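Left out: one protein chain. Kept in place: all the others.
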């Protein structure tokens, strides 16, 4: 961090500011030679009250050289993180697809879908037991009963289960029964929940908030790591823009940007990211081509009667063909350049 | 809600669709005379699985005539809601200012600020005990100790206290000690928390999410009302846009739009809404001129050493002058047109 | 278009409104059976003063069933448009890559790049002679001299040239010398220029505006078609969002959405769309996987000394390898499903 000071700052005033800064646990270096006097701030700046210092009458502006996250970043952790759940692996060159319905609705439904997607090559079963709904009158999911049905499906298919937690009161149940705990987009900055889920030490699927920057997503991951888990899968699921032709704008450039900045695996959600089932295939393939470590896709056996998000779910048959195409695109991008 | 059907839909297929719709607890009317056949959906559509029906092969598109919220809207509740807390009133023609520091830091600090703002005419004391911080390393607030300090300040000044809840685990403490429970922008769609806080039946300050639409804000209020409280104060606090000259873009047009759509009082937060203390005065006055029922403003006695958000806090002296200007703008806009 | 009328509208008032509407050259049908009376507006609504009618005291809201564009849409022109320029083809199953420097700088530079990209399989040469720069002090391009250099490069390589027009005063020169006339993002709603360029009847590359919706892009194409050309290539080049990690947010979902709505070919610009050369490859491949009909890519032989946009240009060598990967991804997605 560099404090650019006002051009007319006196040496005395600067010395006083330096003394103040040193009480804040950082080291301070004078930087000379520019048009303005400047101070370099180093050491542990993680708790440095930057916004307040910006208010200081000597300070013209504050410039940043480094990113604010540490353990989520590649700088101090250059090698890829591999998340392993039973036989399923994701990250560090391993690609995985999570599939399943928006909401768990019945044992027949979840078993049928789980068997179909497993047959097509998915290695995680996703399904909502607790659903965040913008209306208090909409179907909120089956709750703990839904969790039981997911467990049945896991037992029958061997697929680890991914499902969203919405409240601290279910921490114990999720710790016991869920393989990958999902933090949804609306809770990405629910810092209390991040700390608590991190403390469980289990794998987490962390979705990007609807208007969260890539840096904020990494800071949310930093909360989880700080809480106690490094087994984090990041998920781009669309951001909010002015465009109304799609439900959200799937920001696929976030994938290569994240792969550069962090060691954590990164997946994409073309179902929520677009909101329309016919956009799922092209955007799933595009995410793979952009370098994603995996995908999370809504699959429903009877989407026209689904209790939630039927408009963006694909059928098991469409999913089956998509998995083959995904495979081909993976091969296409992974050929070593030297073979050309 | 109107389902616009495909032009080539057969009468038989339409009849089958109507039967399906009727099983969903709504009434269905055929609408004739347009270029496409249409179905009008009436009755209680609050749990209607619209996104799934949109997937039906007969349906070309779905059009909405009505807003999705009910009890938060003016349609069934035309008269303004007045929120009363002790001697303080807001809404239904009553204007109120909430002021105080971003974070409670010490007894001296909060008492000094509380006395100053009370002397200038503020009628609520705001101050953070639990702080949502994007970094896990930043000052998180004093927690329950901060709540105790706020209670001391209330006792000395008589000002009711407004402070943010971040976790269900503090529901009991907030129910007992806090006058107005704040739901922050990042928790506006934490539906679990909305239900739980609503169930307390206490006044709530609900802040608009960083990328939430006005309709989503009203749906969050609907959650609170559905949970058990109608004493809700809505707060415009800036939305996220591409502009970087301000921390957020304070959407003041949300004020007259909300005043038209809902009976709930609406205030503005020019401190978070802009991020810079020198923009607080012009935007506070603008919010008043736009018809706000009140303001929430960060005031700190020594902003240059504040532990959080010092850059956007004004001093008690600046606040004092601002309160006089607010008074004058209030008078300017409230003169009856007939007196002109 | 459907006018939803107020519930308490009298039959007399409705009859008067119908008479008014009929004077506007549209046909009007009463739609009965819904909760509100409604009027269906049909016929040629292209000049219908919708915003004014929305103001009518009887009208509660206006709903749209149809898109506002006609000749750019698939409804009345279902088959793909193929744009042919000399030996180069794009659209209707033909894929093409346009490559070259941001700015033409010298004969050596443009010839060297043109030969390299032709050798790698590009079929169009792009290069800026007139450059839109946000600063009046930045390098504005070589102007007509740059055009001459592009012509030399075309003569030596046979590649048709794509370059941006910025002013009506150059219409004649572009009509004579340029193969594909580019309308840049900042001029996408320069309606005067759209009409004039359309009237030339030549192929046009139309870039999406920084904050233009997909519908507005298609309306701009409608201007060109109305002016006199149907040989239009649409280009997604990134939209403006709150994210700052990339220069723009490349909206790849616009590709399948556009392919569904319009018959015109659609390409992507991963160079401007991301702003960083190391993001060009993953986003180029992603665009191909999403179904793009082509790409436009900045290639510079010495990007570190380029006079403009060096940060987002790739070298001819990187381009060469990218072209091979593009080829492989094209094959991967084009295998017929029946072969699976």
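In order of appearance the chains are A, B and C, and numbering begins at 1 in each one.
In this section, a contact is a pair of C-beta atoms (placed from the backbone, for glycine too) under 8 Å apart; a residue touches a chain by one contact, two chains touch by 3 or more.
As the structure is a computational prediction, the values presented were derived from the model and not from experiment.
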Per the touch definition above, residue among C:6, C:186 or C:324 touching the missing chain: C:186
Selected residue (touches chain absent from view) among B:4, B:17 or B:279: B:279
Contact partner of the left-out chain, one of B:65, B:199 or B:257: B:257
Residues belonging to chain B that touch the chain removed from view: 211, 213-215, 239, 241-246, 249-257, 260, 273-274, 278-279, 282-283, 285-291, 321, 324-325, 328-329, 331-333, 335, 337, 340
Touch residues of chain C, complete complex, unshown partner: 46-47, 49, 51-57, 68, 132-139, 166-169, 186-187, 189-192, 195, 210-211, 216, 219, 222-223, 226-227, 240, 277, 303-313
Those residues of chain A which, in the complete complex, touch the missing chain: 2, 4, 29-36, 38, 40, 42, 60-61, 63, 65, 211, 240-242, 244
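One rule holds in what follows: only the chains that are shown with their structure count from here on.
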Chain whose mean Cα position lies farthest from chain C: B
Chain closest to the middle, measuring from C-alpha centroids that were averaged per chain: A
Superposition of chain A upon chain C: rotation angle, C-alpha, nearest 5 degrees: 180
Distance between chain centroids, defined by C-alpha means - chain A, chain B (Å): 27
Between chain A and chain C, centroid-to-centroid distance (C-alpha), Å: 32
Separation of chain B from chain C, taking each centre as the mean of its C-alpha atoms, in whole Å: 39
Chain B residues counted as touching two or more neighbouring chains: 211, 240
